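Just one protein chain is left out here, and the rest sit where they should.
Here the chain labels run A and B in written order, and each chain numbers its own residues starting at 1.
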Amino acid sequence: MSHHIVEVRNLQHVYSDGTAALKDISFIITHGESVGIIGANGAGKSTLLQHLNGSLEPTGGSIHIGHTPLSKGTLPDIRRTVGMVFQDPDDQLFMPTVYDDVAFGPLNLGYSIDDVEQRVTEVLELVGAGHLRDKPPYHLSGGEKKRVAIATVLSMSPDILVMDEPTNGLDPFARRQLMKLMKDFKHTRIFTSHDLDMVLELCGRVIVLHEGEVWADGPPLEIFGNSKLLAECRLEKPLSMQGCPVCGNNPAKDIN
Amino acid sequence: MWAVSAGTIAYCSAKVRAELDDSKIPLMGVLGAFIFAAQMINFTIPVTGSSGHLGGGLILAILLGPYAAFLTIASVLMVQALFFADGGLLALGCNIFNLGFFPAFIAYPLLYKKIIGAQPTATRISVAAMIAAIAGLQMGAFGVVLETIVSGVSSLPFSTFVVMMQPIHLAIGIVEGLVTASVVSFVYKARPEIMQSALNARPIGNHPVRKIVLAFLAAAVVTGGIISLLASENPDGLEWAIAKVTGHNELKEPENALHGSLKVLQEKIAILPDYSLKKPAEATKDKLQPEAVQNHPSAKPETKSETPKNPAGTTVSGLAGGAITLGLAFLIGFILKRRNQNGTS
Partner (left out) sequence: MASIHNAVLDLKRLDLLANGNSSIHRLDARAKVLVTLIFTICVVSNDRYELTALFPFFIFPVAMISLANLPPLFIMKKIALLCPFVVAVGIFNPVFDRVIILQLGSIGISGGWISFASIMARSTLTVGAAFILVASTGFTAVCQALEGLGMPKVFAVQLLFLYRYIFVLTEESGRASRARELRSCGKKGQGIHSFGSLVGHLLLRTWQRAERIHMAMLARGFTGAFHASRQSRFGIPEIRFVLAWSALFIFLRFQNASQLLGSLVTGLFP
């Protein structure tokens, strides 16, 4: 698995109740890319992400991670490579304390207790949650929960970080902190968001989903410049590109 | 009872670990928490105008199958006993048995599953839930009666006790059945596959009953000692167990006769154990002790109070000494606290 390429070919998914959530999705993401997946509610973003680490099984099509096809046999390896941060941190933080939660993954990977301890400490420092170590998850604020949820995944040293709506429900300060964290992650990042300003700031590439299909795939400026596409997909320009009627800022200047 | 319940927990744990897929692990925990959450939602009981809420045993059995359900009920009762002012840690054993074993291992497999048969329909499921809930509670109530009688703490005649307990639990069972049926049929309409998967999780007939009995016996012997002594000699556990069976659909706002009397009964038997452990010799002597009578309003205290033995402590000097020790205890605490604070600051 040298280059951690994510390759999705003709992916389809139909839920057991008959909802066709994904219809023929294809793309390739290469190593180190930062990709934002955007689309209206119900467009299929979460469904797509859950395929990337085998949480959902495709109805049709295939997924390769670093040239390894995703299948039952390769699942453990792939889950180690692809770190998945779920949308609701309450689903991700199921252990009694922050420490136990962050240690959960490494322990499952078979590291020794001392190694785990060191790893957990490092990762918690990295996300700025060292002081939360012994707290139970229900005593954390939304932003803290999110950072710890990311730590639980980083502690397994994934090569690809997948996040579902990471800034959803965060206050501006927590959002900033999180964005910095994501910027610092060196490997491939794939995340969904309705926070288009964040997508604009963090992503080198944007994939637009609409009703289970890829409607556009390209650099953020190009996509956010296409008003017709955005309207069709029930999206809007990021605020920073809308121009500011009060101060008369020229939006184009601010970017880059 | 502690021993038996502990044995069943051990057995079910082994069973769950060996046979259920690991997705059941979070499911059981979260559904246990759901029971608490669901009890925050009340509804108005049609005829009486009082309010009730979801019990738990049967619905868990329907959703999870017997073994996982039993463990979940046990954990719910344990947390309730510990934190939710539901006292009676010692009665926990009886409660787990009465509220867990009967619904999960008897009412569910022998009634619910038989009634819904191979091709469940919405109506069948409602009827089955109703009948199984009523039967489960009847058995629970009967269990309380038997435990009380067997443990020899009650002077109440068996028949009086039964006549008192069963009808009340019929009323409560109907409410519980109504609730369970309404929730279960909702789930059946929305996600039939959930209930199907629980149904497919092995029927109880699959494994020899002998094994269960053996597990019970083994646990009873092991846990025996002190704890089973406590369990069999401890009357209050039973009282609390009664309260527990009754209390699950606590009926508030006494507005009519049935209701009022239920409430009175409940209050009188809503018991925190009066943890009395008699030494065997005394226990037999105290057979006629009006203990259970005292706690049951409908029973007349016709039994004459037998003169209790005067235990050593209950004398004037004992009381004086008691007051002093109590004072000393608090003094020591105070000093420790001071020292502690000086030490840390």
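Everything below uses one rule, namely that a contact is a pair of C-beta atoms (placed from the backbone, for glycine too) under 8 Å apart; a residue touches a chain by one contact, two chains touch by 3 or more.
Everything quoted here is computed from the prediction, not taken from an experiment.
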**Message:** I'd like to know which visible chains would be in contact with the absent chain if the whole complex were considered.
**Reply:** A, B
**Message:** If I consider the whole complex, including the chain that's not displayed, which of B:Leu31, B:Ala61, B:Ala132 or B:Val145 touches that chain?
**Reply:** B:Leu31
**Fill in**
Sole touch to the unshown chain from A:Gly44, A:Pro58, A:Pro137 or A:Gly212: residue A:Pro137
**Asked** Footprint of the hidden chain on chain A, which residues?
**Response** 50, 53, 55, 76, 79-80, 83-84, 86, 88, 90-92, 94-97, 99-100, 103-105, 107-109, 113, 116, 134-139, 152-153, 156
**Message:** Counting contacts across the full complex, list the positions on chain B that touch the omitted chain.
**Reply:** 9-10, 13-14, 16-17, 22-23, 25-34, 36-46, 51, 54, 63, 71-72, 74-76, 78-79, 82-85, 87, 89-90, 178-179, 182-183, 185-187, 190-191, 194, 226, 230, 234, 236, 239, 267-268, 270-279, 282, 290, 293-295, 301, 305, 307-326, 328-330, 332-334, 336-337, 340
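Going forward, only the chains that are shown with their structure count from here on.
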**Message:** On a C-alpha centroid basis, what's the spacing between chain A and chain B, in Å?
**Reply:** 46
